[in-house]
Every structure is written in structure tokens, then in C-alpha cells.
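Missing here is one protein chain; the remaining ones are kept as they sit in the complex.
Chain IDs A, B and C follow the sequence of writing; residue 1 opens each chain.
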Amino acid sequence: MTADKFVPAAPRPICDAPPPVPPRRHGLFLPAALLGIIVLGCLCCELFIPRDPTYMDLRFCNVPPCRDFPFGTDSMGRDIFSMIWYGGRVSLLIGFAAAAVSTLAAVVLGSLAGLAPPQPETLLLRANEIVMSVPNLLLVVLIQSVLGKPRAMGIALVLGLTGWMSMARVVRTEVRQLRQSEFVLASQCMGGGFFHVLRRHLAPNFLPSITYMAVMNVRAAIAAESTLSFMGLGLPPEVISWGSMLSLAESALTGHQWWIILIPGFFLLVTLLCLTALGNAAHGGVSRRHSNL
Amino acid sequence: MRHNALLLTKKLIIFLAGLLALSMAVFCVSRMAPGDALISYYGERAEKMSPDERSAAEARLGLDRPLHVQYVRWLSGAARGDFGISFMYKTDVLSLIRSRLGNTLILGGSGFALIFFLAPLLGILCTRLEGRWPDRLICRLGAVSGCIPEFWLSLLLIALFSVTLRLLPGSGAYCVGKSGELADRLEHLVLPLTVVVLSHLWYYTYLVRSRLLGEVRQDYVLLAKSKGLTPRRILFRHCLRNIMPSYLSLMAISIPHILGGTYIVESVFSYPGLGTLSYESARYKDYNLLMLLCVLSGASVMLCSSLAQAVSRRIDPRMRDGTPVSGEARNDG
Amino acid sequence: MPLLEVIDLSVSFDTPGGELQAVRDVSFSLDAGEILAIVGESGCGKSVLCKAVTRLLPDTARIKSGSVVIDGLSLSSMPERKVQKLRGQLFSMVFQDPMSALNPSLSIGAQIAEAVRVHAPCMKRSEVRERVLELLSLVGIDRAADMYKLYPHNLSGGQRQRVVTAVALASGPRLLFADEPTTALDAGLQTQILDLLRDIRQRLGTSTVLISHDLGAVARAADRGAVMYAGKIVETGTTEEIFYDPRHPYTWSLLLSLPSRAERGRKLHSISGTPPTLIDPPSGDAFAPRNPWALEIDYEQSPPMFRVTDTHFAATWLLDPRAPKITPPIGGNDRG
Partner (left out) sequence: MAEILLDVRGLTHRYAMTSSRSVTALDGVSFQIRHGEIFGLVGQSGSGKSTAARCIMNLLRPTGGDLHYKGVDLLDPKQRRENRRMLQTTRQLIFQDSASSLNPRMTLADIITEPMVINSVKPPRGSMRAEAEFQAAKVGLSPSCLDRRPPELSGGQRQRAAIARALCMEPELLIADEPVASLDVSVQAQILNLFRHFQTEHGFSLLFIAHDLSAVHWLCDRVGVLFHGLLVESAPTTELFENPLHPCTRALLSSVPLPDPRRERQRRLERFDTDTLPAAETLREVSPEHFVLKED
């Protein structure tokens, strides 16, 4: 140590900004890739499916998986491998269409309730409560009977119309919270109009939870379609979807044809799981504070 | 005292108005739907009827009147406790429901009880071991079980336990002629109950877990810890107590939800309960049955949500004193 | 022998950005009946230090080195179960926000009674009640019997902090850690709570470690002070020494930036820049980049604790005999 270091230091530039926080990594690759494969496979199924999925070849009923029929055939002699990809289209379409309807309804009605003065708000909430009080299954059947013969888009509409209620409540509370937040007040002080506040402040803060809800709606709609079709309330067995494929499952139970139950169900489950993982990622994790316990 | 009576009356009026609105909506929707109600009464025969016979039949069932007249007739009957007859079963709707209600209550009630007790226990386990393998395992399993559609899970269980292993019965509530035997009933209950519990348990566990995780991040946990309390005591006496109001009100709201969840399970397992009944009534347009089922479930939902409010008002001292829980003191700094 | 002795304590957190060194080689001691104030700005590690000493840190924190000895018991090497038995009895804590530190759904009587009963499980109901009432009047709450059944939201901020203090005192601890007990309160209430701490020391002989960012609180309540910056104690001494004869440039800057010291209308002294991040902190004196009195060596080597008097130590190269003499902006014979 030398004495010449004991001299007043020359002023040095001060680094003001803290270093950027490294982005957190989610284990998202697997679900995204799986879902991508399933969606792509369903969309481009004409390119690779070996047989016409609607063709009923009565010579080959209930064939277990083998080289000709990788996933076996069902009780009407259709090739399950082809049906999976072809029917997935319908299932995914219903899922996305229904989610679009229900998310739209939830966002519009939820925001209305969140922005409305107390009196109309209670009215909206009451109405919501009454609709929610009918078991979902009954509601679906009711609306469907109004709409008439089951078709894919009809089912999507029905599922969309019955799936928005709880989402609307979430939207309402979020809108209320955001509306009272100080940065919205600040923007109003500066003269920001309704649409400015909506575009610059509400929507960006709102997007994660909307995405989450939309993804969860897709998930719920796909599951509901399969349940309905299985119970004979949805698509008839002639219209191929994962749900209608499973509607043959009950007879397959007694005949020990496991592939008829397992394979479509497995695809269904994988899709639902991937959607859940993606939805949770969009929602963001739990708060980063530490447990005090 | 007077204040309370007034409040109660107000609630009662809101409740009745809600039921009225619900019944009106269901009435309109179901009658406007295309399809033939006579099929449920006369079966195949309805399709071969001549126009005269048809109108006679409709007149006999009161279906020829204008919609509002039909509704008023239904309403006045309902006020006297007469909900009409089921077109399909040709018996009084009320007694029909009464005969099936018990089965649904056994399945749904025991499922509800299991979920009600297991969810906090699992939630506490997860909170205690947050981030370690049991917590992660429960979360993963929960995510999977929450995704499986109920009917498919039922199919898998039936395929495994009753078709392949032949251990447990896969359909019905009891074997023919054994409706009084407890063991037989229990045996029939195992599989449907498993499905009901598995498909709902995760959701509630997750809720309890995330609430508890929020609680253990509060400062009062540190104070309790610096008193010298053990973590278990803090969890049970402080954290669990604090989430109880919201948990109880959530569970109260969920009663109809869990009961509704049994509908699908019932129909897969051909379990004679309200689920199969409501499904049939909607499908075959058994108007009176449908109306009563909807009104009943609506009433139960509304009752349960008032129950939920009452419960949380009673338990939470902040609500009991009439102070809003949050957003009141914020106005001034 | 001092009641509390902390030697070379270092605490780190594992964060996504790397290892955050919240507390770095901190040593201090506290005698029985003494009030020591640890002052510093937010993020300097004073709260972490307090929680590390009382073993209340979350799982993500690691005590890397050092030892904590309270009343001859080595706390840092003790299993958690044993520490649990000592909490409340040997040492106890008062927290910053009295609203969140009290459980909102238990009555304050129940919360104090719980603290009484932890270490005296055989006590009778009536005795517990007696003791709770005694504690409530000790912390200056009138009409204790009426307050017993009230809930935290029924009380005002000052009363809540008094209740928290009562909880902390329930089992007669010898050492009290008060983590920013006055931050959430109005100035008048701050003074009252600080006076309460002194009053308790007077009556029960409880030693107190007072953690604060407020120099006024230190001036009112503490016998000794320790100034913390970027995870280290940079200066320690009696309160008089810290306020009337500070030696560390950071202490100077803190005192000079107070508006109550400044002349009306004259620019306030302010510290430029922001504190360093404690993830990978700079070598040398962490305060050097913001220090107008910095020496070249400050950027290279961190200073040791230089002795000023037997009670007064400061970690700055300015106290080295080789350093140039500068006139301190505060100190010498300046009496405020």
C-alpha cells in the first residue's frame, strides 16, 4: 500500500440505472411444442392420413392396433388414426370458437359491470347469479334444443353462451381494481379520455388475465364438447370429433376394446394439459415474496 | 331487532323474485324449443296421431293454451305445492324427485364432505412444504386430474376395476333386491365417489394453497413466530383461521356445483339420481319435471350463496363490525 | 459480558440475478439495558440483519458466516426447535406495520394471551387474563379491560403499535428487536412510541435494538448508534458521537441532507446517484462513487474499522494517518 493512493479521487461517472433483471424462464417448451404438433397435424391431416376417416369398412370392425391400423379401428370399421387427426379439427375448432364467444361476452359484460354505477351493477350480478344457478348441463341442453339440430358451430355457440359467467365476474373485479388505480387517475388528470385510458392503461394491464381466461375457456370448451358428445347430446357419431369418437366408448367397455377409449381420450388429455400449462404461463407466477413461515 | 327483520324480509323478497325470474326464463326457453312434447307422454304413439287426436291430447295436457296462461297455471299450481305430473314417468313430479334425491345426496354429499375436509389438509401440507417435492407432486397430479374430463375418468375406472379386475361394480346404486344393504351400497359408491372427488378436489386444494401462501407472507406470521409459536400452530391457529371465512363461503357456493358435477358421473355409472333424471327430462321435454329441477337447483344456489354471505359475515370480525374490509382508509394519506 | 454479540455476520440471498449479499461482515455488541439504533436507508440490509440475528429469515437466505451469541447462548449454531423456545422468552420483535403484524381476525386480548401462554402453558385462565391486562397498562393503553375484546381494526395506529409491543413483552424477554417501529405512524405518535421504548427499558431493563431510517428516532431513543450502508456497518458510536462528531462521509451526508438542519432557502446537501446493487458489490468502499471526499484507495480496498474513541469506530480511509486532513462539514465543536 502506498501513500500516493491517499489522494482525493477524481470524480467518476455514476452508474444510475440498475442492471436489467434477467427474464424468468418457464418450462414452456414441451407444452407449446406438443400443442403445436397436435394443431398442425389436425390442420394438415389430408397430407398424411392413410384412409378416409369417414369410410366405414365393415370388414375391419374393432381391429386392435396393428401395422395397417396404427390405432386400430372402431366398431363401425373406421380407422382411428385417421379419425384422430380429422376429428381433432372439429374439437379444436369448437374449442376456439366457443372460447372466442365466451371471452367476448365475459369481457364486454364484465367491463360493463365493472364500469357501471352500483344499481345496474347489482342487476347484472343478480342476472349472472340466476343464469349460473342452472346446472351447466341443463343450460346447454336447453339452448341446444332451441338452436335445433346439433352442428359443430351450434355447439360452439352453445358452449360459448354458457361458459362466460364466472369469467365475467373475474373481469369485473379486475376492471374495478384497475379503474381505481392511481395511474389511471393520473392519466385522467392529464386529460386522458376513456379510449386513451382503455388503450394505454387498462388493456395492457389486463391482457395477461384475459389471455389466461381465453386459454382456459378453450380448454373448458373442448372438455365440454367431448362430454356432451359422449352423452349423446352433442355431435352424432357420424360427425367425427374426439368427443363423438368417445361416444362409442360405452359399448367398447364391454368388448374390451381399450383402444377406442384410450387413444382419443389420451389426445384429448394431452391437449387439455398443454393448454393448462400455457394458460398458467400467461397468467404469471405467484408473488415472489418469501414465505415467513 | 327490527332492522334484522327488515333485512330478512328484503332478502326473502329478492330470493323469491330470483326464483320467479328463473322459472319464467326456463319456461319460455323450453316451450319455445322445437320438438314434440307429446313424445315424452305418448312415446312412439305420438308420431302416428291424427291432427284431431293431437289437439285433444294437447288440450288434455294443457299445452294448447297461450304461453302466459300456461305459465300462470303452472305458477298457481306450484304455489299450492302441485308441480304437475311427469309426462314420461306419469307420476307426480315431486314424489319422483323425492325418490331420486336421496341417491344424489348420498353421492354428492359424501363427495362434498370428502372434498371439504381433504382440501384444507392438502393445502396445508403444500404450504408447509412449499416448493419441495411433495408440494410439487401434489400440484402436478392436481393439474392432471383437473384436466381429465369426468366421463373419461369414469370410463377408465370402470374399465380397470369392474371390467378387467372385476373388483367393484360399475353401474347402479345397488344390486337388484339389495337396496337396503349398506355394504352393497358402499361398494357401488366407491367408483363414482372417486371420480367426483378427484375431479373437484384439486381445484379447492389449489385455492386453499394459494390463499395460505398469501397468508404466510403476511407480517403477523413473523410476530406469531417471534412469540415462540411452532409453525404448525401458526398455520392452524392463525393462517387457517384467517382463510376460513372465504373458504367457507366458497364451499357454500360450491355445493350446487359439486352436486351438478355428479350429474355426468351419475349418467356414466347409470346411477339413479337427479342427474339422470334431469338429463332425460331435458332431452325428452318433460316440462314439469324440467321446471321443478331447474327451480330446485336455482333455489339451492341462491340459498347457498346467501348462506355463504351469512357465514363470512359471522366469522370475519371486520365484516361483523360493518367496516368494509378494504379500500376505506385509503382515501387519505 | 455483553448481552448480544454479533461477530462477522454475512447473509446472502439467492436471486435469479445472482447472489445478493445483503449483510457483509457485520459485528456489533449490546450491553444489558442498552438501546442500540441501527440506521440506514432502505435496502442497506438493516432489516435482514435483524432477521438474521433472530433467525427469522426466509429459506432463500443463507447465513454464510459469523456467529450470534445472546446471553452466552450461540444462536447461530442452535437447531430451529431450540431457537423457537427462546423466541419471546429471551428475545422478541416489534414490527414496522402494526396493522399487518396483528392477525386481523383475532381479538387483541387473545393475541397477547397467546404470547403469554406459549412459555407458561400451565397458567390458569384468570392468571393469563391478569397478565394481559397488566401488559396492556404497561404499554400505556387505558381502560385495558375494555380493550381486551377489541380487534386490531378497532384501534388506531398508535394503539396497535402498543399492542404489538405488549405481545413482544409478554414473556419478559431480555432483548427487544424493534424493526422500524415508528415508520408507519404520524410524527407525534412516533415520539410516543419511542418514549415507550425508553420507558420500558427504564422499568424492565430490557435491552433494545432499534432499527430505523429516521435520524430523529435515533436521537430521541438510542444510547448508541450504528450507521449501515450497502450491507456494512460504516460507523458506530454513542448517539452524541454520531450526531456531534461523525467521522464517516456517509454519516455526514445523511445528517446534512436533513431539511431541518438546512437553512431555509439554501440548497440541501444531497447524495448523488443511487446505492450500489448488492449483487456483486464493488470492491473497495461501496460509498466511494457517491462520496465527494473519496480517496483513490477507496476504489481499491475497503477500509477497516478505525478507532476514534473506545466507543466510536468508523470505516473510512479518511481516518488513516496517511490520509490528507480535511475539515469535516459537521463535528469538532459543532453542537448542532
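Assume contacts are C-beta pairs under 8 Å (C-beta built on N, C-alpha and C of every residue); 3 or more make two chains touch, one makes a residue touch a chain.
All values derive from a computational prediction rather than experimental measurement.
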**Complete:** Touching the hidden chain, out of C:64, C:129, C:153 or C:213, is C:213
**Request:** Just name the one of C:6, C:271 or C:294 that touches the chain not displayed here.
**Result:** C:271
**Request:** Check the options C:149, C:261 or C:307 and report the residue that touches the missing chain.
**Result:** C:261
**Message:** Tell me which stretches of chain A touch the chain missing from the display.
**Reply:** 16-18, 20-21, 181-183, 185-193, 196, 200-201, 204-205
**Item:** Touch list for chain C against the chain that is not drawn
**Value:** 41-42, 157, 186-188, 190-192, 213-217, 219-220, 239-240, 243, 253-255, 257-262, 264-265, 267-272, 274, 335-336
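The rule we apply is simple: only the chains that are shown with their structure count from here on.
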**Prompt:** Per the centroid of Cα atoms for each chain, what is the distance between chain A and chain B, given in Å?
**Reply:** 24
**Per-residue overlap in chain C, given as positions that touch at least 2 other chains** = 56, 59
**Contacts with two or more other chains, residues of chain B listed in rising order** = 218-219, 222, 225
**Complete:** Touching chain A in the complex, chain C uses residues 16-17, 56, 58-61, 272-274, 277, 279, 288-290, 293-301, 317, 320, 322-324
**chain A residues touching chain B - in the complex, by the definition given at the top** = 126, 129-130, 132-138, 141-143, 145-146, 148, 180, 219, 223, 226-227, 230-231, 233, 246, 249-250, 253-254, 256, 258, 261-262, 265, 268-269, 272-273, 276-277, 286-287, 289-293
**Asked** Can you list the residues on chain B that touch chain A in the complex?
**Response** 14, 18, 21-22, 25-26, 29-30, 32-35, 127-128, 130, 143-144, 146-152, 155-156, 158-159, 163-164, 170, 210, 213-214, 216-219, 221-222, 225, 231, 234-235, 256, 260, 263-264, 267-268, 278-279, 282-283, 285, 290, 293-294, 297-298, 300-302, 305, 327
